[in-house]
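The other protein chains are all here in position, but one chain of the complex has been omitted.
For chain A:
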């Protein structure tokens, strides 16, 4: 690790430093702002989805019931006509 005399620190141009720190803070602000906006949209969407889920579940249950009843009827018909 004993490296021979490490180079002196470079005087980075202020424009570059300004660009780096400026874009870093701009990025942080943009990230927070965008995250806020998107999470609001998502909570609103989740509410709508929740309501629709209840309706959709009821529909699916009704359809399933109908389908299973039809199946039972078919099976009974097959049993009775085969005789």
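Things to note:
Following the convention adopted for this analysis, a contact is a pair of C-beta atoms (placed from the backbone, for glycine too) under 8 Å apart; a residue touches a chain by one contact, two chains touch by 3 or more; residues count from 1.
In the analysis below, contacts and distances are computed from a predicted model.
Remark: of the listed names "Protein O-mannosyltransferase 2", "MICOS complex subunit MIC13", "WD40 repeat-like protein" or "ATP synthase subunit g", the one matching the undisplayed chain in UniProt is "ATP synthase subunit g". Here one chain is not drawn; of A:15, A:54 or A:78, the residue touching it is A:15.
Within the set A:42, A:63 or A:76, the residue that contacts the chain not displayed is A:42.
Contacts to the hidden chain, counted on chain A, fall at residues 6, 9-21, 23-35, 38-39, 41-42.
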